[in-house]
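Left out: one protein chain. Kept in place: all the others.
Chain nomenclature is as follows: A and B, assigned in order of appearance, with residue numbering initiated at 1 for each chain independently.
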Amino acid sequence: MLIPCPYCGPRDVSEFTYQGDANRTRPDPLSTDREVWDGYVYDRLNTAGDHREYWQHSGGCRSHLLVVRSTLTHAIVSAGFARDAATKPKKTRRKAGARP
Amino acid sequence: MSGSRAATGGRIDRTSSIAFSFDGKTFHGYAGDTLASALLANGVSTLGRSFKYHRPRGLLAAGIDEPNALVTVLRGDVREPNVPATQIEIFDGLTVESQNRFPSLDLDVGAMNQIAGKLLSAGFYYKTFMGPVAGPLKGTRFWMFCERFIRRAAGLGRAGKTADTARYEKMNAFCDVLVVGGGPAGLMAAKAAAAGGGRVILADLDPEFGGALKWSSETIDGEPSRTFVDHTVSALEDAANVRLLPRTTVWGYYDGNTLAALERVGDHKRDAPKGEPRHRHWVIRAGRVVLATGAFERPIVFPGNDRPGIMLADAAARYAVEYGALPGRKIVVFANNDGAYVSAVALRQAGADIVAIIDVRRSVSDHARKLATRAGGELLLGHAVVDTPGGSRFAGAKVQPFDAAAGTLFGTARTIPGDCLAVSGGWSPAIHLASQAGAQARWDDRLQTFLPPDPGQSWSGAGAFLGRFSTAEAIADGIEAGGGSSDLPAVDDEAPDLAPAPVFEIRPAGGKGSKAFVDFQHDVTAEDVRLAHREGFVSVEHLKRYTTLGMATDQGRTSNVPGLAIMAGARGMAIPDVGTTRFRPPFSPVSIGALAAERFGDLKPHRLTPMHDWHVEEGATMVAAGLWHRPMIYGHPGETIEQAYVREAEAVRGSVGIVDVSTLGKIMVQGPDAAAFLDRVYTGMFSTLPVGKARYGLMLREDGFAFDDGTTWRLSETDFLMTTTTANAGKVMQHLEYLLDIAWPDLKVVLTSVTDQWAGAAIAGPDARKVLEACVTGTGVDDAALPFMGIVHGEIDGVPVMICRLSFSGELAYEVYCGAGHGQQVWDALLEAGKPFAMVPYGLEALGTLRIEKGHVTGSEIDGRTTARDLHLGWMLSRKKPFVGSAMMDREGLVADDRLQLVGLVALDNRPLKGGAHLVDHADRALRDSIGHVTSVCFSPAVGKYIALALVKGGKARHGTRAFISDPIRRRYGAVEIVSHHFFDPDGSRMHG
Partner (left out) sequence: MAEYSALALLKNALTGNRDWKPAWCKPEPKPEYDVVVVGGGGHGLATAYYLAREHGITNIAVVEKGWLGSGNVGRNTTIVRSNYMLPANVRFYEHSMKLWENLSHELNYNVMFSQRGILNLAHTPSQADDFIRRGNAMLHDGADAVWLTPAEIAKKVRGLDVSAKARFPIVGGLFQPRAGTARHDAVAWGYARGADRLGVDILENCEVTGFLRDGDRVTGVATVRGEIRAKKVAIAVAGSTGRVMRLAGIDRLPIESHVLQAFVSESLKPFIDTVVTFGAGHLYVSQSDKGGLVFGGDIDGYNSYAQRGNLPVVEEVMSEMASLFPGLAPVRLLRSWGGIMDMSMDGSPIITTGPLPGMFLNSGWCYGGFKATPASGWCFAWTIAKDAPHPLNAAFTLDRFHRGAVIDEKGQGATPRLH
């Protein structure tokens, strides 16, 4: 399996560490909603098909990537910096004054 | 003795005689021979014994499809079992032995299994050996008793207990086009792709490229096909963008067009040149793959079809033409397709007589008739071989009229004498790699075989792999697959049509006659397939698993399709409706050593601190800590381990000691938001930490359990140096990076692992300050300049150092860090400065003793199942802010009273305590009701007793009570007192002093 790191180029899977399901958003740290936290920590979508997931290029640039990959064929649909994906929705929240 | 050397011909060098040993006897062959061809030329007909019935077996094939002739290659005491004789290139001194026979190949007592043949049908083992219900052999004991004998009878070659001395290596390669298979299709594909300018790799499993052209009589562009091959190969050799890999089997098609190949670099050499590996494991990332893997001929199933001397027709021709080794002088051919007629002509031209060609078809093409005439001998159409009378060597074929449409025999049988039977039952393309790539094979009715699916984006196919069997088709396909458009070379031979009659098995009425084998190596007969059908094992996977069909080392190359056909017949359905199994890597077996590559003999890197050599020279006993090597004790002659660490620990408490702490994880946390970040990841507050001070921190996992601990030093407003435990350094780093990238991308923080950049030494003991005073320049180290948890920068022996006053041992102590390259220099300077105070180096055991006395926890206690509160670290959980784990740490399961909690133990019998012992409430040594276990132990010089830390159910409420060690594994029992984990100096006056 080759993962296209946007920084380093396509690299062998052995250079990466799987960091799991990306269909979860870490709850607001101030949240005391147990159900939300339970879901974040323990529950997984476990998609059979195109799966959003994080990979860290731990043997390379150490960036976390947000990868969409088929769990049925292992074909990689897309890969980008997780940071880019994570920053976008947060900006609107910040404007609302809900800095985590 | 029927095989022999032809008078002339073959791609062998008759001027170069080679001596080799087979079962202790010396034989001679020529350079260019395989073991198989050389033994054949020497008249050896039995090369192995079969798996179950120990029947004598000879060569069936000439390539990797060989199921019978497996041998063990010996290099001194190093044994390589199960190598097909067809894959061994002989060299002077080659030593091989046959397998699965006792006492010898010709006289094998295991052959008695044949007498019980009917009993040993498929499923035999499942139906018996259940044994008696009671008595010493009850339960599964009876089976285990029998199993010992069954195991000894089963198995093929014997592996060695002596370490292999060969080198193996891995090579990564990248190319635009990988061409698998160096026959006509592959050669042309490589040539066309190379002309396009891309990087090309061409791999073929044989020593020489050319595939079937090596034993073909065709001419291409007017020159013999072998000359055409030589010209093409030398052109490829000259092309700078082409890498040729002979003796290389591409065996795995993995995700992302990553292919794995095995190059047999040194198997054909007596001695490997210095540094050369025996095998090379190639990992090839290919832009595009051209599969030109050819096809395998398959046999016909008929009674007595396994007698030595019965061989695939194309293999027979190959032995004769490529190796000049005649498999017989009077050859009978048995076929259901025209291909065997070409083989017959080739055998005739090489010097053998064709006695008869027996074809199941009532009529054949004019082309076949012409070929039959050229081959000579009798042409018996509408006939089939129904048995092969004789002993351990083919002597003749019993033939009978056969109605191919009905599959029935009629008329009278007669025997045609001969010394070799060349059989062809049609051809199966080698679609294994395409199947591995994920696609389903499709059945072709005309060719009666499975063809590869339509190619995807990543690969394309060419030639026989696609069921396009002629050389002209292969060449045309190859050029197209390679992306070329050059003129096609002209092939001047009329290729036979390889479409066979749909006849897979000849089955005399009433099941009369000898056993008819489908899978030669696993001794699976046609009757076994039918028995599986009767018992309901009808899906292709059940068939395979119930009968072991296709699961031997040849991986069913010759048996899969005939087996499926017989099952389809039994079920009354078409072959494709029975299904086909998915092929798995490897395509052909790969040595374990090759896949280990450089890691064979050097499994994991060693991590050594800058002071490692000093420790070893000082006589330290080193112990592994993950990949690190750390001093356990610096034992003096005659000391026990306990005496050594007690001496070292006493020295620390009494004067001063020094310990190498370079292995601690060290992470630079830098940036304007560094302090805010630390507040989020630690349970405590770090934004309030003044510059120049350090603080002890605890991290939880998201699920609220304790994760890791360490001190973090504030070097400036925006720079922190975090230390982690040795074991968790990597995990903590990844945890932090994950949070920064994914949870808090808005934080401006940069993390850098600096574990290997800093060497560290801890100086501990009442005289520690004096040692520093004697060697540190550029800064004061007195209590005012360097208070508890303070940090200063100075120099030791001219080397810049960073010193923090913190204590793991409970004594006045300092950690001194310097650039790793100066570690030994600073260490030496510290030792020199410590001399007046009799400073001793101490190891992990003393370090552990000192921290156990203080009740500090490490990985034995922060074991991934304990909480901060379990470890009495609840005071570190800030209530002023959220942090990782804070939302989850108060769940009922994490705060229950009966959780395992940290306590201290004191042995009441004055005997050593041991880690891993359990604790119980009862004294009677009954094995029940464990209440916890011992995590860390030592003899405490400070307490004067054997003490321990332990995790005990509801431990906090048990202080002052008695419990009992229950360690049945080591037979250690005895009473202990449960006490606070703070054994020594609970108020910490010594380290503050």
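Here is the rule we use: a residue touches a chain if its C-beta (ideal position, glycine included) is under 8 Å from a C-beta of that chain, and two chains touch if they have at least 3 such contacts.
Everything numeric in this text was worked out from a predicted model, so none of it was measured.
S.K.: Among B:109, B:150 or B:923, which residue is in contact with the omitted chain in the full complex?
M.R.: Missing-chain contact among the listed residues: B:150.
S.K.: Touch as defined at the start, partner being the missing chain; which of B:721, B:917 or B:991 qualifies?
M.R.: Considering the complete complex, B:917 is the one touching the chain left out.
S.K.: So which of B:125, B:174, B:410 or B:875 would be touching the chain we can't see?
M.R.: B:125
S.K.: Can you tell me which of B:31, B:235, B:413 or B:623 touches the chain that was removed from the display?
M.R.: Checking the options B:31, B:235, B:413 or B:623, the one contacting the hidden chain is B:623.
S.K.: Mind listing the chain B residues that contact the chain we can't see here?
M.R.: 51, 73, 78-82, 116, 118-119, 121, 123-131, 133, 139-140, 143-144, 147, 150-152, 154-164, 166, 168, 170, 252, 254-255, 258, 260, 278, 281, 283, 436, 438, 511, 527, 531, 534-537, 539, 541-542, 545-546, 548, 551-553, 555, 584-586, 589-593, 595-597, 599-604, 606, 623-625, 701-705, 860, 863-865, 888, 891-894, 914-918, 920, 927-930, 933-934, 966-970
S.K.: Can you list, in ascending order, the chain A residues touching the missing chain?
M.R.: 1, 12-14, 18, 20-21, 34, 38-39, 41-48, 51, 53, 55, 69, 71-74
FYI, only the chains that are shown with their structure count from here on.
S.K.: Roughly how far is chain A from chain B, centre to centre by C-alpha average, rounded to an integer in Å?
M.R.: 30
S.K.: Where on chain A does chain B make contact in their complex?
M.R.: Per the touch definition, chain A meets chain B at residues 1-2, 10, 12-13, 17, 19, 22, 26-27, 29-32, 34, 37, 40-42, 54, 56, 58, 62-64, 73-76, 81-83, 86-87, 90, 94, 100.
S.K.: Help me check something: in the complex, which residues belonging to chain B touch chain A?
M.R.: 254-258, 283, 285, 438, 680, 702-703, 734, 737-738, 741-746, 882-883, 886-888, 891
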